[in-house]
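Left out: one protein chain. Kept in place: all the others.
Chains here go by letter, A, B, C, D and E, matching the order in which they are written, and residues are numbered from 1 within each.
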């Protein structure tokens, strides 16, 4: 019996061993993305400096890669243009979670390595990397590297699409392959949009179809924000 | 006196000398993009072949580059990740203008070289390259390379954004630099969406702001479709 | 209380979700390496062909990469010369586990991605990838892609070294950093050597020290072969 | 009726919109080259510095590229070895137009992008880029970036060759394809040579043939210097 | 006591051990270039084929590299744009020594590796590689790979320049560094020019200076042709 078109696949955020400052494993159905957030030992040279020579802001960037065994046909390392487009989306989304001016000199790279790919890897990456990033920021606050908390709120993402004329939430690989329209939506936990990317490579879409897809995405992302909040609340209990 | 927030910059499609099968110069305010459509002498190897060994479909791809003198600070050649993201958007948009199954073996590359960059280069590129592509397709029909017309309809694109809280159409460089939200919209001439890409790197946006921006884009693109249609109609008169 | 110099760290071979034909997670103390074995959909072009045009042998190759979060200081992707030297060692070792002439046309790539690096990543990679490879070969036998079993026997590897003048088995990162001599040893389950690589970058070593290190390695690898055999025996029980 | 062997194709230097400090469009018959001269915001690191830490000289370099639609068969971006040889010739020629010691710290890149290629693109590039460079130098003088004028005089270039045994001026593509010998000549406006490059890939040439070709080139370049002077004189009138 | 301005440095062509089909060591004063000519085991794919599927012509190409220890400051491997310009010159010159249509399917690469660089490396490379190429062609004739001799005649090259206002033959590194004009001349043994490349990066030159330099070059090259002929005649005696 198949999943209703307005329901997410089972989604969880699990712990994963890592040497990085923050980490999380995002699991959406069969899709699994290892997300880590590494703090650079020195701020990048290009960051604007103040009169005192100190960096005036921080930076967050992202890298996305399919691991070789993530698909039945082996993925060659190196990514190519699809990976570049995806990691730019992830990075923009994550930068919306922090006030860069409140983390001067702190440069964090979030790496999203897809262990298993079954559709929705880029949105699982955003949702998981946000938690990894939050953990790295908290570690920097505890270590005193950061004076105050630059966190603006969690961001999460989901895909929606038109499949056989039906607005559908959270496309797995078979759904994605047959979808006429594919849309990725990123929102913060104040219910506002960070990024909307809809593409009709196999078909165009009307304004009302767009509206329907956005509605599904808003509901799905609300659920993802609850999973994120729970995972981060558990950290607090672990620390207590 | 400045342009109202719901008005396009002056937009025109001019002729440009080229050896390519189709060409057009897109001019949007100060922005100028040289668009050419080149037909490959042989279909790429990866195209699916039928039982008779013949290619079963065609292909359209795109490249986007800033020419070195397109900005006050010289642009280095080679593009990088921004160019890759942009040319993927352009290529997806152009593929929505044709039925690839109706142009078997025909592979067309649309090149968009930015001569002057003053904001909106990627959307001007889509609008201009669509006309260059149409001209290349017509040339192939006249030459008998194509048996029937694969054209589905013109596509055009425009940027919109939130600038100082005001939904604004067709951002030039100063507007784009101060915008909280930037959105690129591609539509076909049947009034349906091909691509919607909205990003709030300097701020999030509500559903109603999204709606306002989409409304502006729909109106602006309708005007661009008129300019495209006029340019192509003039070709017919020239040919007559 | 520290580990005796002649004892392995706790070593296990765990299952890991993957789309590859075979997979295993090698865990040696804190070190963790994700190993997958992917079967190419087509044999590489350079494989020698017989009079009937059919490939005459198979091939096994390997790639090794540190994941970005595998070390406290983030690892840049791309590997460089150290990774190349390591993956050549892994590939040579794995090819000793199979009779390439008995797997005509079958080309398998074993990927070793280091999730956590605490010394001994290359030897854990050999030991884990051997199990991933065995699983991929078994899958090919079950699927009928392979007519008979090309397996010659498991291979496993361990590091040994001279640390403060003491021959020491299975170096973790702190031991490796202070070792005068570092040696990697690969053996098959018939007790014979496949590869011996000893390096005295911080000190030279005598013939008797070499002998002592080889003795430790032989004992350690015997234990690793038992873990491999148990993991593969469990597969059979799972299948039964 | 064909052009006499001792006559140039129609040659003009037109204006072209650009953000660069100087620009010119060189038109030689059907050949069109967009030439821009961009001033670097900072002098390159390798420029020799005096005791006061200030750069002691300036630099002029060049890049040459065929735009994708410049030939009937699409040109791939990236250039390759032919482009490298050509841009080195252009750069050497342009450096002969200025006294680098009189422009300390000023680094100018001249970009020559071929819009339409019908033979003689490298010589048209020299002639056009010289005017773009002159305009950039004048702008730096007006802006006060330069204290005194480093200009030594205009340089211009033309091709000559042996075609069917006849010394021939200004080879277009069909002539160039059938020429036994191809020679590019660069001269300054004092009637002296800057560069002479003659190649007999399809045939050798005698000393007297060389003399005849040089004579044609001298006459042709004199005419190009008149066109350059006129274009630059017009700038003055525009400024007045 | 210094060498007169119209005299070559001592020049010889020595034997050098090699696995290539032909080889020669060109020695011009201190400059030493190892030249080898390797025959490809298969003709390149791009060579035009006749109706019978057989290649219709052959090919000669060249590579030029400075060995790391060839200069007091170590040369990095990889060459860059100077090497590309030089190897294109060498290849064009060598192709003038053979009738490519008489060596169907034979593809020869001439490698010129500079062991010691003291000026004139590219011209020594041409003169030496010509002999290596001749030896490879002779070996192919003896082996029966070639049916008839495609050799048109030897080519040799020398540099000339204006040094302190004096036309000067065969510039070593100190002369080259102080020359106002530098010219490379390639001629065949019938006294005709193959290539003339004169550059006045540190000064322009008059027609009469050009004539004087060409005269010196003609005399110098005549001497080089005698050395080439003697080296090749010695091969015959060796073979007899």
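Observations, loosely collected:
Here is the rule we go by: a contact is a pair of C-beta atoms (placed from the backbone, for glycine too) under 8 Å apart; a residue touches a chain by one contact, two chains touch by 3 or more.
Model, not experiment: these values are computed from the prediction.
The missing chain, though absent from the view, touches C, E when the full complex is examined. Here the missing chain is touched by one residue of E:109, E:168 or E:184, and it is E:109.
When the missing chain is restored to the complex, the residue among E:65, E:94, E:181 or E:224 that touches it is E:65.
Although one chain is not drawn, the whole complex shows that of C:5, C:139, C:196 or C:232 it is C:196 that touches it. Interface residues of chain C with the unshown chain, by the touch rule above, are 81-82, 84-85, 88, 92, 95-96, 183, 187-188, 190, 192-201, 204-207, 210, 214, 218. For chain E, the list of residues touching the undisplayed chain reads 16-20, 23, 30, 32, 34, 36-38, 40-41, 63, 65, 67-74, 77, 109, 111, 113, 115-117.
One rule holds for everything that comes next: only the chains that are shown with their structure count from here on.
Any chain that touches chain B and also touches chain E is listed here: D. Counting only chains that touch, the fewest steps needed to get from chain B to chain C is 2.
Chain A and chain D have Cα centroids lying 51 Å from one another.
Taking each chain's centre as the mean of its C-alpha atoms, chain B lies 33 Å from chain D. Listed for chain A are no residues, as none touches two or more other chains. Taken together, the touching pairs link the chains end to end in a line with two free ends.
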